[in-house]
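Missing here: one protein chain of the complex. Every other protein chain is in place.
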Amino acid sequence: MQDKLIRFGVSMEDALLGKFDRLISKRGYTNRSEAIRDFVRKEIVEEGIHNGKAAAFGVLSFVYDHHVRELEAKLTGFQHVHYKSIISSSHVHIDHDNCFEVIILKDKAAEIEEISAKMLSYKGVKHGRLSLTLSGKEI
Amino acid sequence: MQDKLIRFGVSMEDALLGKFDRLISKRGYTNRSEAIRDFVRKEIVEEGIHNGKAAAFGVLSFVYDHHVRELEAKLTGFQHVHYKSIISSSHVHIDHDNCFEVIILKDKAAEIEEISAKMLSYKGVKHGRLSLTLSGKEI
Amino acid sequence: MQDKLIRFGVSMEDALLGKFDRLISKRGYTNRSEAIRDFVRKEIVEEGIHNGKAAAFGVLSFVYDHHVRELEAKLTGFQHVHYKSIISSSHVHIDHDNCFEVIILKDKAAEIEEISAKMLSYKGVKHGRLSLTLSGKEI
Partner (left out) sequence: MQDKLIRFGVSMEDALLGKFDRLISKRGYTNRSEAIRDFVRKEIVEEGIHNGKAAAFGVLSFVYDHHVRELEAKLTGFQHVHYKSIISSSHVHIDHDNCFEVIILKDKAAEIEEISAKMLSYKGVKHGRLSLTLSGKEI
């Protein structure tokens, strides 16, 4: 069930409004309300992750060299230890040597960060990034 | 085939080295060389993405409300238009209303950013993040 | 002279509006319009800096060890070479060894980044950060 929509007024300088309209049109928005809701949700997510209080989803992506001895077995073994926090993973073959792995996690932000740091520390894992968001209930 | 390894010396203040060792041990590294290689690759990736010159991989993740009318059809239709840049997508059911979608892209960084901005602008897409890395050849 | 203010309506789900109100109250805002204007300006600045088109202000801050031989002379000499891009600098004595220097720059973003990278590369400059914003006309 959708929430009730509340309508309220916002005032903005003429020149700023013109820049706002150009920016959101460039990004593909078709109305101001949707853009403003997205900006608001972005701030709520940043605050929530910063405070570490809310349940989070994480996406850990990394490039690794699958020729490095025992790396795949270590990655798989480690993920099984943390199977409760890891929802799924996808795999892309980049080239003869390199793989790109994308792992979806669900846990508290601090826990996701710790699991990710460990995987990124393995020899053969060349570069990775973790991005966090809050679950839908929060936003 | 692995590259030839080169060995070189690094000098570091005693106190800084102690902090370095504690940091990387906490993150799970078992030797200094691997941590330093990761720090170096991170800087190379940031430089490469900033300059926008190299081929990139992107991971776009977002939370959306699947009850929003036509949203799923719009998301699917848009992805098919850009099928050459989109490698795969994964889907997680968060709760009764919300989904979490993770899309893997391969293209120039600027192109990935434009495709991602459009999807994040749709009504019903609540919050999303794009993270970029370079392909394995570059790092 | 102030711009003319335009007023327009925004619709937001009840629950999201409640979270928005709590967030901005925590940050010290006294009305929604001012918070929304700030979120909009933040997006405009990020877009502008990302594209590198607009005139920017930069604040480069770094910690350095003033005992390192010739460092202060090098920093001062380099700043004089770039005097047209550097507006002013402030200096804080942190402790017996360390100084904290804050330099205000005005130039194109790419130029500010290059000048900053050079200063941060000097031996004895321990850690630094550059933050960029657009000039007031743009926001």
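Per-chain residue numbering starts at 1, and chain names A, B and C are given in the order in which the chains are listed.
Simple rule for what comes next: a contact is a pair of C-beta atoms (placed from the backbone, for glycine too) under 8 Å apart; a residue touches a chain by one contact, two chains touch by 3 or more.
Here the structure is a predicted model, which means the values were calculated and not measured.
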Self-check item: Displayed chains contacting the withheld chain
Solution: B, C
Quiz prompt | Touch list for chain C against the chain that is not drawn | solution = 2, 24, 26-30, 34-35, 38, 41-42, 45, 57, 59, 61-63, 65, 67, 87-88, 90, 92, 94-95, 97-100, 102, 104, 106, 117-118, 120-123, 125-129, 131-137, 139
Quiz item: Which chain B residues touch the hidden chain?
Solution: 2-17, 19-20, 23, 26, 32-33, 36-37, 39-44, 47, 138-139
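Following the convention adopted for this analysis, only the chains that are shown with their structure count from here on.
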Quiz item: At what distance in angstrom does the C-alpha mean of chain C lie from that of chain A?
Solution: 25
Self-check item: Per-residue overlap in chain A, given as positions that touch at least 2 other chains
Solution: 2, 26, 41-42, 139
